[in-house]
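Worksheet: one structure, shown below.
Removed from the display is one protein chain of the complex; every other protein chain stays in position.
Just so it is clear, A, B and C label the chains in written order, and each chain counts residues from 1 on its own.
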Amino acid sequence: MGKFSFMYDYAEGAHPNILKALGESNYVQQLGYGEDKYCEEASAMIKDIINAPDADVYFASGGTQANLTVISSALRPYEAVIAARTGHIAVHETGAIEFTGHKIIEVDTVDGKLTPKLIQPVLDEHCDEHMVLPRMVYISNSTELGTIYKKEDLHLLSEYCKRNNLLLFMDGARLGAALVASTQDLKMSDIKDYVDVFYIGGTKNGAFLGEAIVILNDKLKTNFRFSMKQKGALLAKGRIFGVQFSELFRNGLFFDLAIHADAMANKLAKGIREAQYGFLAEPQTNIIFPIFPNSLISNLEQSFSFHHWVKINNDKTCIRLVTSWATKEEYVDKFVSDLQK
Amino acid sequence: MGKFSFMYDYAEGAHPNILKALGESNYVQQLGYGEDKYCEEASAMIKDIINAPDADVYFASGGTQANLTVISSALRPYEAVIAARTGHIAVHETGAIEFTGHKIIEVDTVDGKLTPKLIQPVLDEHCDEHMVLPRMVYISNSTELGTIYKKEDLHLLSEYCKRNNLLLFMDGARLGAALVASTQDLKMSDIKDYVDVFYIGGTKNGAFLGEAIVILNDKLKTNFRFSMKQKGALLAKGRIFGVQFSELFRNGLFFDLAIHADAMANKLAKGIREAQYGFLAEPQTNIIFPIFPNSLISNLEQSFSFHHWVKINNDKTCIRLVTSWATKEEYVDKFVSDLQK
Amino acid sequence: MGKFSFMYDYAEGAHPNILKALGESNYVQQLGYGEDKYCEEASAMIKDIINAPDADVYFASGGTQANLTVISSALRPYEAVIAARTGHIAVHETGAIEFTGHKIIEVDTVDGKLTPKLIQPVLDEHCDEHMVLPRMVYISNSTELGTIYKKEDLHLLSEYCKRNNLLLFMDGARLGAALVASTQDLKMSDIKDYVDVFYIGGTKNGAFLGEAIVILNDKLKTNFRFSMKQKGALLAKGRIFGVQFSELFRNGLFFDLAIHADAMANKLAKGIREAQYGFLAEPQTNIIFPIFPNSLISNLEQSFSFHHWVKINNDKTCIRLVTSWATKEEYVDKFVSDLQK
Partner (left out) sequence: MGKFSFMYDYAEGAHPNILKALGESNYVQQLGYGEDKYCEEASAMIKDIINAPDADVYFASGGTQANLTVISSALRPYEAVIAARTGHIAVHETGAIEFTGHKIIEVDTVDGKLTPKLIQPVLDEHCDEHMVLPRMVYISNSTELGTIYKKEDLHLLSEYCKRNNLLLFMDGARLGAALVASTQDLKMSDIKDYVDVFYIGGTKNGAFLGEAIVILNDKLKTNFRFSMKQKGALLAKGRIFGVQFSELFRNGLFFDLAIHADAMANKLAKGIREAQYGFLAEPQTNIIFPIFPNSLISNLEQSFSFHHWVKINNDKTCIRLVTSWATKEEYVDKFVSDLQK
């Protein structure tokens, strides 16, 4: 790891305030398995900021665990979830959802985003009991391609889902980055109007670990702790989630960290654009996909690590750059400057 | 939580050294999902201390997750695991193992410990393809009743399992407490001689979270990371496990913490015995089961919280007291002194 | 198979009337997957005879398939089913229910029958989300020990289940034998008053294959055909069930066949009693459990095959004798006569 990493937004530990909060609360005896006062506090903060006092809030240690617990808890055995083919559950969770017994119906998209128009053919096709019953739509905001769902996107999806008896589940592993994007009009307090359940990612926005699952639809609330325990998602020292999320939402730290991450990606994107290079998808959040000549990529890899995303042609490749709450601006500057070498 | 809690060994946070180590490594960029240098270091330390250089070491966030990942990875669909009826997987994991598709064959025991004699009737009964195929024996060391498996216990079980084509899996959520018990002759380096797979509990011995799964049997090693990812057990910032376990094993902290926990329980047990009260099971580790008059229990509950375990008769109840690395001796002393009130 | 078999009630094929009906309907083109007119007809007959016009009726090819489809369709993932330890799902289905993700909580019984008193400790023990949620009670009528649930038994169980939010599911693989037992007061038309779902066994009462699942509780009806298809329980030529069950219920054949089976067992039991031998459980239906000296068993095995059930002591063994719709009286007579040799 001698090079600076733009590989992902979880290359570093946790924000120092979080470490400090963990230290300060360390010897206070608490109830186990998420029934501690820190989880209570964090839950109250979250319900306040999303303006949904009746929501249920639970904490899971990672995105895959949140996804598999939510989906397997919401669906009956023969029901399926619809996802973009690029969706995290579709490709990058080693069949976690299928292991819980449910089919993922994958839909091709241009930009990682689902729309009613893209979903309709799935409903048209699935017409009887010889096929799974589509019952949930899974979206990621921001998406795996760094794009975002704005208010109108969610409004249309939400209306469509309600009309078609589909639950809408938003994976918010990178919700912070999505909410503070410069082109975004969605606010934390808007989400409750659109989705049945979502989660707020801590791991990729300054926490050591933790995703806050927020259940808005009453029907999905029943016995959710049973589902969590059964999937290994209840930590004995659940306080570690409560302390972290309380800290993230106490003074807006959650948003500050996301703003930094997006700003660093924007700066990278600006430099790349000025150096006359293009992108696979329009940069919007903390994940961007520039297309570079292979020779330039080799040069950049002297000092930086990042993922090769897809080969464009024999000479050019699309790479993925990810920034985080901890990305140092000097490395961003160096990256942009290295484009000229 | 105004009272001092003897409810469990996860009422507090992590040992300060661990917090410190997390702080010091915080900004070092690392690979994700457990491929960081801290996990490598902790893995090497563990392989060294157990004297099994060829072992594979992985880290999971809790006992249920470790259990379900190990068991579902080791067994074919129709194979079953044998456990004591008091075993954690049998009663306290909300059907986590069954959710992965496997039956737990439960065996009554006196003290939470399985023996070849107790297992044999299970093998006698399961004779053809109309019944599940018993293929693994699950034991906890120390057990859920605070008792321990010593070398001879494990030797006999291990030989029996080998003769009968059974895998032996040891849940070590409280392995520290088991190893430093005053009556124990088993050492960390002996375990490799007896079991196919086991784990070393961090959560209940000074870590924030984490169980180190150690796979000794080569046949169980294949593609284990696939199993972990599929079950949501790979954390993006897997480093949090590496840092903690490195710290626990750097200078014997793991054992020191367990020694303290057991010592506090021993002191409680000594005081209880001197006050002429008996126990459900002979105290050996950090969990003890004294039997008290109900009136005394009411008095003790003015200052302490603990679980009521089982009603003995109309006048007496067995309670459970658990000590930990963080238990303060002054409260132990006060508890003993309160017995005389 | 030179010996006459008292091993089970599925050693022969189907009653000739059924074969005839299959032949007569053979070339009539029908819709597939159970939507044919024969299934409709059989379903109507069954709803009529059980006096439950709103019931839903489906046909599965065997008991294990019926059990796993009903149970996995009715329960949420963390919910469990309570069964007698001798229950078919508990021991003789190779973990089929666990494969669908659900724990079976096994209860010791004297005679294979569950009662509220036997179930209550299960509810007492399962008190929070660290344990599975008991949600269904599974009974077999007649039981695997040949005993029967009468009206009062079912009444008490049913009231208890309703008070405790438990579904009551009756496995009727041998329902015919149970209903025509001489001590029985339960009628086919009474069942609807007590259970949420049950099935009527065809395989063990004269059909080639087939169990008629009857869903009485509206909440269990939703999308049941999806569950069946997903479990491989919908046959393309589902008509084979419709034709058979129509024949069984057209002129009371179902009951006539069961009466014969029970009568043959009664005659065996009478002869055994007169020869001064005892039983493990009081003979009531077509399965009886006499206790014989080992030497007598060896003699009987010259001419008959049957299962050894359990060793009583060094000299005596309990065997299992099963009669069927096809049991020939001459072999019953010979068996009784051989007792005297």
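Keep in mind that, in the parts below, a residue touches a chain if its C-beta (ideal position, glycine included) is under 8 Å from a C-beta of that chain, and two chains touch if they have at least 3 such contacts.
Note that the structure is predicted; figures quoted are calculated from it, not measured.
Taking the complete complex into account, the chain left out of view touches A, B, C. Considering the whole complex, the residue from C:Ser43, C:Thr64, C:Thr86 or C:Thr317 that touches the absent chain is C:Thr64. Interface note: of A:His130, A:Lys187 or A:Lys328, the residue touching the hidden chain in the full complex is A:His130.
When the missing chain is restored to the complex, the residue among A:Gly62, A:Gly101, A:Gly146 or A:Gly176 that touches it is A:Gly101. Take subunit A: the residues that touch the chain left off the picture are 77-78, 80, 91-95, 98-104, 106, 125, 129-132.
Along subunit C, the points of touch with the absent chain fall at residues 1, 4-5, 7-8, 10-14, 16, 19, 22-23, 25-32, 37, 60-65, 67-69, 93-96, 99-100, 203-204, 208-209, 226, 229-237, 239-240, 326. By the touch rule set out above, subunit B reaches the unshown chain at residues 33, 72-73, 76-78, 100-101, 129-130, 132-133, 223, 225-230, 234.
Definition applied: only the chains that are shown with their structure count from here on.
In terms of the distance between Cα centroids, subunit C is separated most widely from A. Over half of the residue numbers at the subunit B-subunit C interface are used by both copies of the sequence.
Centres computed as Cα averages put subunit A at a distance of 33 Å from subunit B. With centres defined as mean CA coordinates, subunit C is found 50 Å away from subunit A. Measuring from the averaged C-alpha position of subunit B to that of subunit C gives a distance of 42 Å.
In subunit A, the positions touching at least two other chains are 100, 226, 229-230, 234.
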